[in-house]
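Heads up, one of the protein chains got dropped from this complex, but the rest are sitting where they should.
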Amino acid sequence: MFKELCQKSFPKSLWVYHCNVGACNGCDIEVIDVLTPYYDAERFGIKLVGSPRHADVLLVCGPVTRQVVPALKRLYDAVPAPKLVIAIGSCAVGGGIWFDSYNVVGGADTILPVDYYIPGCPPRPEAILHGVAVALGLAEKEIESVHLKQLPDRPESVPVEVESS
Amino acid sequence: MNAQQLGQNIEDRFGPDVIDWNVLGPDQLYVTITPESLVEVAEYLYQDQGCRYVINGGTDRRQQRDAFLITHFFAQDEEKIYIAVHTEVEADDPQVDSITPVVPAANWSERETRDMVGVVAVGHPDPRRLVLADDWPEDLYPLRTDVAHDIKPPPAEGVAPERLEPPEGASVVPIGPFFPVLEEPAYFRVFVEGEMVVGADYRGFYNHRGIEKLGCSVLTYNQIPFIAERICGICGYVHSCSYCQTVERAAGIEIPERAEYIRTIVLELERVQSHLLWLGIAAHIIGFDTVLMQTWRMREPLMWLCERITGNRKSYGMNLVGGVRRDIKPEIYDDIRSVIDKIGAEWQELAGAIPGDSTLMARVRGTGILTTETARGLGAAGPTARGSGLAIDVRVDHPYAAYDRLEVTKCVHDSCDNLARVLVRVEETLDAIKILHQALDDMPDGPIMAEIDEELPAGRQAMSAVEAPRGEVFHWVLTGTENRPERWRVRAPTYANLQNVPPMLAGNALADVPISIGSYDPCFSCTERMEVVDVNSGQVRVYTEEEFRAEYDQPGDE
Partner (left out) sequence: MIASKLKEAILSLRPGRVTLKYPFAPHDPEEDFRGYPELDADKCIGCGGCAAVCPARLIMIQDIDQNTRRIMRLLERCIFCGRCADVCPEDAITMTKRFELSTDSGREDMVAECEVFMATCQRCGRCYEPPTPLDKIMEPGLRHDEIKRGGQDSPYKHISSE
């Protein structure tokens, strides 16, 4: 419902503000890469802005570190509503390789409500574009959780899908 | 003079204070000294022997020796030696003399050791917290072995970092912690008098993820290369290379020659990629987006090439202890050649156009001066050091992988300004392309992975360094039990270079601050907002960048 509203509110262009909350820079560089000639996200009206107050979308890269939490909350509050949060990269999605470290709080959704997730380490620029396309309603998500089971009487047979979300 | 002689010299000079010393390989010297003589030994190495300071590391050895091991690392580049100076500090009185007064470059790492291991450097000129979060409890030291890697103390409200007081009459311009375009959050407080910068304070480590702790407590030897690679997403391969080399040295594993060449090739591809990226960002900082778009366009085919060789555009995942995971197929050689030749040709063209561009040159020539003395004193590394006339390059000074068989040029400029650092990188890129050609021509056949039949022995140590695009990456490993190191210490080049920022900024116009910070390649491009503290009235006003620009005519982008 909220998402539909968002899609209606930004029919043409999303202005994004990018913040690194503890990332290794891999995802940050890919985000910039998306704006350069080969991928050119500006053709979808996407523009990187210099202030959170101008932004519709917050791009979060990296695992949220302890030191960054207060600043990140302030930053989120500074973005005017309605706003979207996109978590880019495995760290922002699930905490990444350091999910349980003493100084890492976890994925971005530990602190913020996240609307779109783009896993990858780092995600290819195409994957980021695909995420943007999903956010803009141009493409459907292609991934869903998998639950498989080997059956006792037919251990050699093809596993059956017991459940799918 | 070799490592043996240097060890003998130290023993002759300090006699009973030297508890033990030994030499590993031709180029590594390990000295154990008494805590009382630490400052003198450090001064002797730094002043009399002309050594360069690398880093300091603390190890909790209370279980084995009832002591903390404090290690200062030095490098003697002319003699190609790395020196580790070990001191044991009693567990119930964790204090050691600070060497920062005699070796200024030790400033940060002594503070870090205090934060992480809890060994206080007595006499440190600036003993503030460096690494841990502001709300981290005072008496909890994450790198001690009795502290769990996943401990999460409750947050505290209303804590702020201790700040340096600005000089009398100066105003404070905070920059950060978030920068809208790129890279790590960091918080600079620049002290200005009018337009001129008179000093700066830095609070960083927003990106501290506890990598060393994970490496020493949960991960195993062959998992660490992947976390090491994620220390930096731009030049991560240097970290996994350096880590693997260190463990291989400690365990005495000889890696196959072909693996050495593959590492060299990927390292140089990464250097070209990183320098292209950096030039684009630097141009973006000074508002010249054409160069940003063009360098990144030139870089893209290289990223596809890396994806083809390694399976990922970056964070290649190529290294394991003992060699590399993937071979470079001979049919790709020609594609590599054609991609880098195209980049080389376009790069030369671009480099030819830049010097004539007077608007561009006005922003970089004569700004951000970092004198040779300061650069050496604060331990600058890589292009930052070479732009200040220090001819250090690990590829030549302490050869690793296949660099001893290849011809590497040290690109040095001595004008000490932002322009010098640009030129160093421009030349290095062309040099990297030459090295790639040599390596591809000489590439031997054979296996890519050494046979490892036994578990790695505990208690061995080794040091190894790699020349990253940003400077020297240094790793030290003390092997342990349970298939993981007892201590793994990393020094990234920016750790050394960041300490050079305050002196580099002093004496510049505020407008030159972004490019000066950017010139050593952490790439801050512009400020999210600025907070100006008026010293005289004590009032705080928060400006947006537009307001700020209107009021102070601060050029910037975005």
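By written order: A and B. Residues from 1 in each chain.
Note that contacts are C-beta pairs under 8 Å (C-beta built on N, C-alpha and C of every residue); 3 or more make two chains touch, one makes a residue touch a chain.
Quantities reported herein were computed from a predicted structural model and do not represent experimental measurements.
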{"item": "Of B:R13, B:R62, B:K80 or B:K152, the residue in touch with the unshown chain", "value": "B:K152"}
{"item": "From B:V103, B:V197, B:I227 or B:A496, residue that would touch the chain that is not displayed", "value": "B:I227"}
{"item": "Missing-partner contacts on chain A, residue numbers", "value": "3, 37-40, 43, 63-64, 69, 73, 76-77, 90-91, 93-97, 99-100, 104-107, 109-113, 115-121, 123-124, 126-127, 129-131, 133-135, 138-139, 141-152, 155-159, 165"}
{"item": "Positions on chain B where the hidden chain makes contact", "value": "150, 152-155, 218-224, 226-227, 230, 290-291, 293-294, 297, 300, 304, 307-308, 311-312, 315, 317, 320-322, 325-326, 346, 349-350, 352-359, 452-456, 482-483"}
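Rule of thumb we're sticking to: only the chains that are shown with their structure count from here on.
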{"item": "Mean-CA-position distance for chain B and chain A (Å)", "value": "29"}
{"item": "Chain B-touching residues of chain A, taken from the complex the two chains share", "value": "17-30, 32-33, 36-38, 48-53, 62-63, 65-69, 71, 75, 96-98, 100-105, 121-122, 124"}
{"item": "Interface residues, chain B side, partner chain A - complex", "value": "132-136, 142, 147-152, 155, 177-178, 180-185, 205-211, 213-214, 218, 226-227, 230-234, 236, 277, 280, 292-293, 296-297, 300, 303, 312-315, 526, 528-529, 544-545, 557-558"}
